[in-house]
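One structure is given below, represented as structure tokens, and several questions about it will come after.
The complex appears here minus one protein chain, its other protein chains still in place.
In this document, chain identifiers A and B correspond to the written order of the chains, with residue numbering beginning at 1 in each.
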Amino acid sequence: MHEHELEQLIKETIVQRAQAHQDRIADLEYRVVDALPDRPAALELRPTWPMRLALATAAILLFLGGFWLGGTLSDGPPCADPYVLCLVYPNAKSVSLVGQLTHWERQPMHGPDRHGIWWIRLPRDLEPGRYEYGFMVDEYHWVHDPRAREFVHTFDNKINSVLIWPPSQGDAP
Amino acid sequence: MGEDELKLIRRSLDGDKNAWGEIVKRYKISVFGVALGILGNPADAEDAAQDAFIRAYQGLHTFHLDKRFSTWIFAITANLCKNKLRRDRLLAPLKYITRATQSHHNPEAQLAQDQRSQTMRDALDQLSPKYRMPLVLRYYGDLEYKEIAEMMKLPEGTVKTRIHRAKSELKRLLEQKGVVGHART
Partner (left out) sequence: MKYLLISVLTALLLSANVLALRGQQVTPQDVYSCFRALNVSDLPFLINAYDKGFKDRRITPSMALTLCQRLAQSAAPIGLREGVLRVIGLALIEELPVTMLVDKALEGLAKGVALEAINDELAQRKATLSEVKALFAHKGIRISLTIRFGAVTLELTLEAVDAAITEAARALEDYVRAGQRIEDATAIKATVQRYLASNRAIPVTLVSFIEQIVSAPEWAQLAQNVANRLKK
């Protein structure tokens, strides 16, 4: 018996066996959906007066503390800015933006900050359009942008992220 | 992975349970197959498949969208099966031996297309789980040696050796039953 015949027979046997019992999983999707936990929702608190007072004091202290801390906190990457692309990758030694935006040249990103965020600012005069891109982590590892709204498949079935510019309202960049 | 599948996963990440239901529908037969291949018992495989989809939903944020979804869900399934086998081995050491010898009376036997498949099924049942798992993941789950090694936390060489030994053992068992001639490989 040839090697590939044996491998084929293993596969066929398992396929047949699964098919023979497939009535067991006929309604599996319904059972799974019923058993799914809810995604952790935000904590719901009914504020009482003492709590409101405590919150207000905390807010004032935080506000004053913000001045005291100075620029250290505000120097973090401005990831909410649509002109900034960010990637959280704490263990990376280097991260570059690579894509149509850079003519597929590696553009090193700033970072990481203390939360492991890498970031890069897009040019202010970016022409409207669709731009494919991704991040090259540690020189060889291709990583997509989890914040992108569109993706396309590319070489080796890897994924390019797509930046639609200008972003429509409510979209991440 | 298709764009629509990516969308389903993204919706599931946002808490859309029906989107996850659609993913379950698409993958249930292959996940069930992996579990059945490893565990050998349809009722246990059914439980494992259900658990795997629930666990996967809970841990969906750890899935990298540029990887194959099948590889990831098979890994979860295989790990659940491994734990189940470990638990069962501790509780009832004879269970698997009993199951292997009982398999001739299984109704599925009537559905087997030929004697070769039936004999292969019995032969697979006789393999130790540590050999059966990599074999199922490689030839049914279509996973790379490297992926199996990562999943089983073993060196790639060990995975290759186990698969090689498993195949030799299967060949021996098939020859013993007289369904194939002697090895020509």
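Observations
To be clear about the criterion, a residue touches a chain if its C-beta (ideal position, glycine included) is under 8 Å from a C-beta of that chain, and two chains touch if they have at least 3 such contacts.
Just so you know, these numbers come straight off a predicted model, no measurement behind them.
In the complete assembly, the contact with the undisplayed chain comes from A:105, out of A:3, A:34, A:105 or A:138. Mapped onto chain A, contacts with the missing chain fall at residues 98-100, 103-106, 127-130, 132, 136, 140, 142, 152-156, 158, 160, 164.
Basically, only the chains that are shown with their structure count from here on.
Computed centre separation for the pair chain A/chain B is 30 angstrom, with centres defined by C-alpha atoms. Looking at the complex, you find that chain A touches chain B at residues 1-3, 6-7, 9-22, 24-25, 28-33, 35-39, 142-144, 146, 151-153, 157-159. By the touch criterion stated above, chain B contacts chain A in their complex at residues 1, 3, 6, 14-15, 17-18, 20-22, 24-25, 28-30, 32-33, 36-37, 42-43, 45-46, 49-50, 53-54, 57-58, 65-66, 68, 107-108, 111-113, 116-117, 120-121, 124, 135-136, 139-140, 167, 170-171, 174, 180-181, 183-185.
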